[in-house]
Structure formats: structure tokens, C-alpha cells
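Only one protein chain is missing; all other protein chains are in place.
Each chain gets a letter, A, B and C, in the order it is written, and its residues are counted from 1.
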Amino acid sequence: MKNYLLYDKALEALTRRGVDLIRLAQVVYDLQSPYQKGLTVDICHENILKVLSKTEVQHTVITGIQMDELAEKKLWEGPLQTIIENDESLYGIDEILALSIVNLYGTIASTNFGYLDKLKPGIIGEYNNKTKGEVHTFLDDILSALAASACSRLAHSK
Amino acid sequence: MKNYLLYDKALEALTRRGVDLIRLAQVVYDLQSPYQKGLTVDICHENILKVLSKTEVQHTVITGIQMDELAEKKLWEGPLQTIIENDESLYGIDEILALSIVNLYGTIASTNFGYLDKLKPGIIGEYNNKTKGEVHTFLDDILSALAASACSRLAHSK
Amino acid sequence: MKNYLLYDKALEALTRRGVDLIRLAQVVYDLQSPYQKGLTVDICHENILKVLSKTEVQHTVITGIQMDELAEKKLWEGPLQTIIENDESLYGIDEILALSIVNLYGTIASTNFGYLDKLKPGIIGEYNNKTKGEVHTFLDDILSALAASACSRLAHSK
Partner (left out) sequence: MKNYLLYDKALEALTRRGVDLIRLAQVVYDLQSPYQKGLTVDICHENILKVLSKTEVQHTVITGIQMDELAEKKLWEGPLQTIIENDESLYGIDEILALSIVNLYGTIASTNFGYLDKLKPGIIGEYNNKTKGEVHTFLDDILSALAASACSRLAHSK
């Protein structure tokens, strides 16, 4: 049963953080088009929206983005504020949150997630670069997870 | 896209091992009915079949059951034959296979899986008891995973 | 390499939330003693502290507890504040965070986690009951994860 409130809130949160889902669809296209004739960026975009229609995915998107925003407002206490702000390499809660999306789409999603999270192509990499005052520690992993899950959806629907 | 061949093969494998899915539906009913008015064993059964319609689930069912059968035929080599035959407690590959089902259905499925795997109610427990010559090391975990995933499907469709 | 700063911060956060680790050790003892002769609550306590000595575990403890505290301060935005405050049943980010601990300890930990998370024995259940103004949505899952991981550590060290 689609939860329209949370779906809208998740899209709203992504928009608030400047995410252009068409550009994320481009990442999906680049990954998946070698295996799938006739694939278009539009179909990739639709598949990202399908991923976003699951309640668990909406929860992760909304929670992760607010965790970034709480860091921008310096509301985490003690060393955690610094850890999240700097996206410290041993801190893995951002990947863990992303895995809650990826796991729902099976092993093709897991593998693609690792690949995207390491190489950070296109729009994902822009959220990995640190702009003064902005924190996207959770968002770049969420974008990788959405793209990886859309790839798996496409592979399974062939 | 439903893979009819593999769906049939998975149902066939379960039947070959004597699994009555209506009795597994009863386990789902017992777990889920406190939270869901109007639930019936039939609805639980339908939800188990929906879980079984995913390709990844079919792969796990078919692979796990054959792993049990290979153990009955003594075809594993060295200590592994004994480990699988005796369902040794530190051997976790059976749970790992089951997690490939459970992960697809999110955290409600994971939690219910742990609970079922520990308590092994109803039909699940019968596959945990050792009958001379029979091996169900993988099957009892797969049954727990199918039931736990059906519970999560039901919870999310309320 | 033990990270003393984060270890202390994790213990401090648990203390701040009123957690008595000896009572959590009792939960571990109740679960594990049927399988392990000569087990004592003290040994269980030591094993919980060993689990807490991993950096990933410290990150999860510190992050989860602050997420609860942010909810007490009403600092989450929109529907998420209500969702976390009420520990809504479809919200699974609390279990996901707990899985980041449990996964490190293999399948025995996963299974025990599901069991504890469902039954919430002893001190875990107290954090599941809602006291006005207090939020422990993340903490009860973290306690289940710590106990389940200590059980797995014990089982593997036999």
C-alpha cells in the first residue's frame, strides 16, 4: 500500500538537498545499458521512483537527510558531530542506512552499491565533495543505494 | 517477470521434501494475527506463495533443498559431510541462505526470522528433529525465512 | 587498535540512559547458559564489554542513543519526529542500526537478535515500555544487539 505522505516527504527532502533524480537516472543508465538494449534514461528514472515508493526506502531517505541537516546545525554531541561533519572513513552508519535500501533488492543491488560507493560517478560524486558548511555524509550513500537498487529492478524485469 | 519454470521447481522441491505450505501458513497466522484483524490462514498461504514468486527466493529454496539431499547421499567431502548431516551449531551457511530471502522483506522479516529460527514452532520444528537418514539442515531455516517474509508482507500491506 | 575515546563515550552514553550492563549480562546468561556449563554472569558481562570495544559498535551505540535524545528534544522534522517518538512498527531504522552490530558476530548473533527483539526479556523490555517524555526507540534494539553479539562470542569461544 503506497504511503503518499511519506513518498512526498522523501521527494521533498531530496529536492531540498538539490538532488536532480534525472541526473541519478543517468548513473543508472551508464551502469545498466551495456546489459539491456533499448534502455532509456526515462525508464531508469521511473525505476528510481519505484524504489522510492517502498516505505522502508522513504524512512531511510528522510532519516539520512535529516541526519546530515542536524550535522549542519551542529546538533550532534561530542565527537559524533566531528565524525559526521567530516564523513570519517571508519564511520559506517551512513553505509548501514544505505544497506537498508539495497538489501530489499538482492545481491545485484549490493554489488552495484559497493561499486558506486567506491567510484562515486556523476551526481553522487558531487555530494561526496565537501562544500563549506554543507554536510552530505548520509546523502551520497543514499544516492548510491537508490541507483544500485534501480539497476537490480531493471535486471530482474528483463 | 515471473519465472514459471523456477517457481514450479521450487514448489516441486518443497513437495518432494514433504512440506505442507498450509501448515506453514498456520505458523504465519499465529505470529501475525494478534496485529491484524480478519486475517485468515488462506491469506497467509497466499502471501507465502507471493514470497515464493521472487526469483531470488526460488534460487534459495532449490539450492538449499538440494544441499540437504546431497548430504543424504553423502556427497559432501571431508568434515563438511558430518557438519551438514549433524546441523552443527556453529555452521551458519543455512541461516545465511535463509537471510537471502529475509533481507528482501526488510527488518520485520529479519526479526521474525530470528524468533522462528530459535523457537521453531509447528511444521518448522518437525524439520529440525533428526529422523535417521534424513537431512533438513537447510530446509528448516528456509521455512522460517518464508514464514517470516510472509509476516512482513502482511504487515506492510495493512 | 582500541579507540579509548569512543569506548568511553559509548559507556558514558549507556550510563546516561540508565543502562546497567550487569542486568544485560543476565539476559545473555539466561540465553547462553543452557549450552555452556560453568558460564557466569561475570563472564557474560566481560563479553558485552568486548563487543563494545569494536569501533563500529561504539559508533552505533553513540549514534542511536543521540537519535533517541534528539527525539526527546523534538528536533526531528515533520512526520519523522512522531514516527521515532512512537517507535512505529513499520519504521525499521532502529533494527538496521542494530544489525550493524549483529552482522559483525555472524549468524548466531542474527538469530539471537531476532529472538530478543521480539520477546524483549529483562532490562530490554523496560526500555521498550514507553515512559512519558522518554524515547528509547533505538536503545532497546541496541541492547538486544549487544546481548545477541555477546552470545555469539561465547558460543564461538567454547
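Note that a residue touches a chain if its C-beta (ideal position, glycine included) is under 8 Å from a C-beta of that chain, and two chains touch if they have at least 3 such contacts.
Since we're looking at a predicted model, the values are computed, not measured.
Only one of A:Pro79, A:Gly92 or A:Pro121 touches the chain withheld from this view, namely A:Gly92. Taking the complete complex into account, A:Ile108 is the one of A:Ile108, A:Ile123 or A:Ala150 that touches the chain left out. Residue B:Thr60 is the one among B:Thr60, B:Thr107 or B:Ser149 that touches the chain missing from this view. On the side of subunit B, touch with the chain left out of the figure occurs at residues 5-6, 9, 55-56, 59-60, 62-63, 66, 69-70, 75-80, 83, 90-93, 96-97, 99-100. Counting the whole complex, the residues of subunit C in touch with the unshown chain are 1, 55-56, 100, 103-107, 156-158.
Within the complete assembly, residues 35, 89-90, 92, 95-96, 99, 106-108, 110-119, 155-156 of subunit A touch the chain that is not shown.
We take it that only the chains that are shown with their structure count from here on.
The most distant chain from subunit B, with centres taken as the mean of CA atoms, is A. Averaging C-alpha coordinates per chain places the centre of subunit A 31 Å away from that of subunit B.
Chain centres here are Cα averages; for subunit B and subunit C they lie 28 Å apart.
Listed for subunit A are residues 55-56, 100, each touching two or more other chains.
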